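Of the protein chains in this complex, all but one are displayed in their positions.
Naming follows writing order (A, B, C, D, E, F, G, H and I), and every chain is counted from residue 1.
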Amino acid sequence: ASLIPRLPASSPTLFEAKKAKNLTFEAIAKELGREEVAVAALFYGQAQASPEDIQKLSQVLGIQQSTLEDQLAGIPDRGRTLDMPPREPLIYRLFEIVQNYGYAYKAVLNEKFGDGIMSAISFSTKVEKETDEKGDWAVITLRGKWLPYSRF
Amino acid sequence: ASLIPRLPASSPTLFEAKKAKNLTFEAIAKELGREEVAVAALFYGQAQASPEDIQKLSQVLGIQQSTLEDQLAGIPDRGRTLDMPPREPLIYRLFEIVQNYGYAYKAVLNEKFGDGIMSAISFSTKVEKETDEKGDWAVITLRGKWLPYSRF
Amino acid sequence: ASLIPRLPASSPTLFEAKKAKNLTFEAIAKELGREEVAVAALFYGQAQASPEDIQKLSQVLGIQQSTLEDQLAGIPDRGRTLDMPPREPLIYRLFEIVQNYGYAYKAVLNEKFGDGIMSAISFSTKVEKETDEKGDWAVITLRGKWLPYSRF
Amino acid sequence: ASLIPRLPASSPTLFEAKKAKNLTFEAIAKELGREEVAVAALFYGQAQASPEDIQKLSQVLGIQQSTLEDQLAGIPDRGRTLDMPPREPLIYRLFEIVQNYGYAYKAVLNEKFGDGIMSAISFSTKVEKETDEKGDWAVITLRGKWLPYSRF
Amino acid sequence: ASLIPRLPASSPTLFEAKKAKNLTFEAIAKELGREEVAVAALFYGQAQASPEDIQKLSQVLGIQQSTLEDQLAGIPDRGRTLDMPPREPLIYRLFEIVQNYGYAYKAVLNEKFGDGIMSAISFSTKVEKETDEKGDWAVITLRGKWLPYSRF
Amino acid sequence: ASLIPRLPASSPTLFEAKKAKNLTFEAIAKELGREEVAVAALFYGQAQASPEDIQKLSQVLGIQQSTLEDQLAGIPDRGRTLDMPPREPLIYRLFEIVQNYGYAYKAVLNEKFGDGIMSAISFSTKVEKETDEKGDWAVITLRGKWLPYSRF
Amino acid sequence: ASLIPRLPASSPTLFEAKKAKNLTFEAIAKELGREEVAVAALFYGQAQASPEDIQKLSQVLGIQQSTLEDQLAGIPDRGRTLDMPPREPLIYRLFEIVQNYGYAYKAVLNEKFGDGIMSAISFSTKVEKETDEKGDWAVITLRGKWLPYSRF
Amino acid sequence: ASLIPRLPASSPTLFEAKKAKNLTFEAIAKELGREEVAVAALFYGQAQASPEDIQKLSQVLGIQQSTLEDQLAGIPDRGRTLDMPPREPLIYRLFEIVQNYGYAYKAVLNEKFGDGIMSAISFSTKVEKETDEKGDWAVITLRGKWLPYSRF
Amino acid sequence: ASLIPRLPASSPTLFEAKKAKNLTFEAIAKELGREEVAVAALFYGQAQASPEDIQKLSQVLGIQQSTLEDQLAGIPDRGRTLDMPPREPLIYRLFEIVQNYGYAYKAVLNEKFGDGIMSAISFSTKVEKETDEKGDWAVITLRGKWLPYSRF
Partner (left out) sequence: ASLIPRLPASSPTLFEAKKAKNLTFEAIAKELGREEVAVAALFYGQAQASPEDIQKLSQVLGIQQSTLEDQLAGIPDRGRTLDMPPREPLIYRLFEIVQNYGYAYKAVLNEKFGDGIMSAISFSTKVEKETDEKGDWAVITLRGKWLPYSRF
């Protein structure tokens, strides 16, 4: 609830419709042909909706298309949902992974690719669930284009 | 270089031997039967070395076993390599992914698993390289046990 | 009062009903079969209510069940009640205990269990009152599952 | 290792002797008649050693008594081992417990005791290990004198 | 004015009545048998009102007792009025005294009392005015119980 | 120990001599005709030594006067001993008093004196010990000149 | 505009009247017999208005005297307009002067006056405009009473 | 003393020679034809020395010119002497003036000059001492070129 | 959306009219004879509008001139749109350029111009789009007057 002042106007519209329709991100993602994380990011104002996304969201969520067009117009102003370090325990664990393994990732990536970065823009991510005899496992995959530093 | 004061005594020992032997993390990881990221984390003092790891590191890196036993004894004091937010661009991109997609991950994980977190302890990670016509792609996989909140 | 903007909509509903009914956390906890701290955490939006919890809270507090179902639906967005370092003296004392004894706890826990952490998720806690000739004593017990670091 | 510049001169003396003698905190604590956490705190410069503690530490660790008397003289300058928020995952979990349950503890403590705080000075703490079919559990007990606010 | 959102509901009630009645803290303190600083702290939500305090405040300030009972019920949530470092020059001077003389106070207190702290809970304070040929002087007295660290 | 890099060269000189001579601040203060807190502040580089102070410190501590003249020459660079918020529990309690009672002090001081501040420069302070049936009490007195804001 | 929530109620009253009357601070300052900076500070709630100031402000700005008496009653709660470091470029330049020349000012002031400070309370300041062939120059004068540290 | 690690190599050279020669900034400033504050800034590495400055400093301070040429070569790396907010009381008072009067200065400067800033680069400053029957006064003058914002 | 509380009243007026009229910054900039970045800055309250700008904005955007005159009167209070470090990825990249190349820019600028700064006030900037076989490129040009430090 108290996250709402940080979110764009589209967020309560989308979340309330999702709750009323009792839909999962998985179901909506299938309709849009996008990843669940991308759909959730769109709900939080962290990803852009294409015109087709808007049309399908309107249908599946039962929201007037003009409302969505108005609220989802423009380009996201990202980075507003979260203060760092995150205080939410689930999100903190991801932060901790960066804190603890940051230099290890850099060392291995530099060894494999040379001097550069993994893009967070030309990038996709997904979440999967695996189950074995030890219990459930969450698997998060990050896939980003390797960008070498330009020589200039 | 200026990272060194933050690292345990084992770090320069390991990095210098790796450079002198001209070895990759990939090669060392194969010897140890561990992931490259785990080996790099071990080099930065962020992962524990088992007695067998120490023995194999001694062999492959040409470091006296007693030196390694002494420097790698005990349990890591993690979290010292990095100030947050990270200033290194490669590591910052990972931080940015958490900042932008943190609530989206939470929403999707909660939908799939209920109330809980993905463990960063009962956890493994790896880095892979993919190449297609658009160029090179880095793929980072995070796999953690799902821990539901205890009811009490 | 000024804490309210940080709390979910359920918090004023619950606290006002508790005050109107003149109930203690102890009494409510007995009804729910949960620890007092868990119940207080639920009031502050820091713990999840099960469907049975909601039903019982509705009864004992005299709140319409549909209101509670609506306000307590979903999974808590934890960590919003408190800025760290805490300024409230009672809470600061707990913070100070972590600050002063943090490494001592780590040293003793690592000695007893090896490399890992005490889970704050697979976790329970309780508060007890003891009285002796010197006065009253508060006893807080933290009990968490030991999670060893995965080798990978 | 990199924690050392933050510690008093006594810390390396004590830790090195403990390692050389291959002693546990448990064993040393038994000799001193103190809790393991207290002994570890003493090693990190966060608790005061009495003259008898010094004498016994000298014996059990094989350190010249005059060295210990010199290095452990005076009153601890507490709070220097840790920057908050803690980056060490084990210690962070304790911090997170305070962050998430701080107001719940306050609510329950105020209900049981009235207006006041649990002392962190007139205070003791211990760590225990429990094992059941689900695995190992760490149990941390905090016991502090209740101090009511003076009316003035 | 802009301090108000940080204060509990009782604060504007009390301050407005005090202004309307044109009363000083000195006068109110006399009625309540408390120190002026305690009364001012009560106005800012930093001290608890006893039932007798509420009754007398109701009388002297001309506020309905039920209003005060409602607004002053419960236990203060202290520490919300001020961000540190304080920006108000008068309050900053007190902060500066702690910053500059903090270790000197510790050295002298430890010398006089041993290892422990001066309680800020079992504590009282008062403000006095002195005048001599050089002008006016403010005298603030802090009196706290000495709490020795428990040996454990 | 780890405080030393923050202190001027005079601090170890003075503290070591004090320890060697087994003198209290009380005894030294009597020699100098100053308050104990002032003497301790001088030891920490937070107060200036007059030529007579230097002469007497040389005698009572058995330090060559030229050494002291050299190390105590010049005007203190104050404020370096402490990071705020203080982590030392004893000093934190003083900080907490400012945090909790800051606006109460301001309200009472403004009522007694008008618009202005209590000087922390034209200022003195002392520490006293009181004992009654409830135990020991520390009493800290702050006395500062009242400075009204200039009208301009 | 977005500065308004930080300002006391008197600020919009004063600024709107000034705009409606199309008056400069210079003109108002002349009426009040004060410096322009003092008048602007009064508008921002950073300086106290005397009864005569209120009377004259009422006349010159065409505001009802009772409104001003009500809104300007009491003693300013200073320091609320600005977060440090300032982000406004004009104000940042003043901050930068303190950052770059702070120790130079201290060195020169200590040389001229001994150990002490320049008061910011017993203090006045003014702004002047000079023009020469190179363009316009702003001249800010700060004049504060020298306060020597008390010996105690 | 503990400021030294933040200063360039030239600073101890200059300060020690100044002390050995028992010279004031005033005397040195006269030799160089510069303001005392500029000379002190030069000593702290916050202002550039011209070749003539170096020659004269060499003469007046009795330092070998080649040493000074080496240590004062290059362009200052400004801003390193001070962490903000400043903890030194004298420097804090200047910071407080910016904090309290920042918007008042902006309002008056904008009224006199339009949209722009007072330069801190095309800038000079000086310190003067005034004495009247009330005591000593420090007068600091800041004079900076007015830079209007470019229209583009 | 959630940026709006930080912006002046003119911002929603301007952005809504721009959206309603379906105009680009490019088109508006042509009307005003200004750079697109300047126009966007004006929309965000970071640049001043001249009387002619107001007149033209009124025409092209179809807003009543008196509304714009009222909302765009006065001089911008700059620096309010953004907390640093920026969380928006696009803006963070610019921040990162300053972080990584800051000292390199300083070294090259000092070599070319001597001791001084590039003005951010007597300054203009523009954005251009280039396209080649590798894709699209954004080109940002910053042009500022060189200001040498005054000798004083």
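Note that in this section a contact is a pair of C-beta atoms (placed from the backbone, for glycine too) under 8 Å apart; a residue touches a chain by one contact, two chains touch by 3 or more.
Since the model is a prediction, treat every value here as computed from it, not as a measurement.
Participant: Thinking of the complex as a whole, which visible chains are touched by the chain that is not shown?
Facilitator: So, taking every chain into account, the missing one touches A, B, G, H, I.
Participant: Which one touches the absent chain: I:A17, I:V37, I:L57 or I:L72?
Facilitator: I:V37
Participant: Against the chain that's been left off, what residues of chain G make contact? List them.
Facilitator: So the residues of chain G touching the unseen chain are 85, 87, 89, 92, 96, 99-100.
Participant: List every residue of chain I that touches the chain not included in the displayed model.
Facilitator: 3, 24-26, 36-38, 40-41, 43-44, 46-47, 78-79, 81-82, 84-86, 88-91, 93-113, 116-120, 123, 125, 127, 129-130, 134-146
Participant: Footprint of the hidden chain on chain B, which residues?
Facilitator: Contacting residues on chain B, toward the hidden partner: 1-3, 19, 86-89, 92.
Throughout what follows, only the chains that are shown with their structure count from here on.
Participant: So how far apart, in whole Å, are chain C and chain D when each is placed at the average of its C-alpha atoms?
Facilitator: 24
Participant: Quick check: how many Å separate the C-alpha centres of chain B and chain I?
Facilitator: Taking the mean C-alpha position of each chain, the two centres sit 42 Å apart.
Participant: Counting only residues that touch at least two other chains, what does the list for chain H look like?
Facilitator: 3, 37-38, 47, 85-89, 92, 96, 99-100, 106, 110, 116-117, 119, 123, 125
Participant: All pairs of touching chains, please: list them by chain label.
Facilitator: All chain pairs meeting the touch criterion are A-B, A-C, A-D, A-I, B-C, B-D, B-I, C-D, C-E, C-F, D-E, D-F, E-F, E-G, E-H, F-G, F-H, G-H, G-I, H-I.
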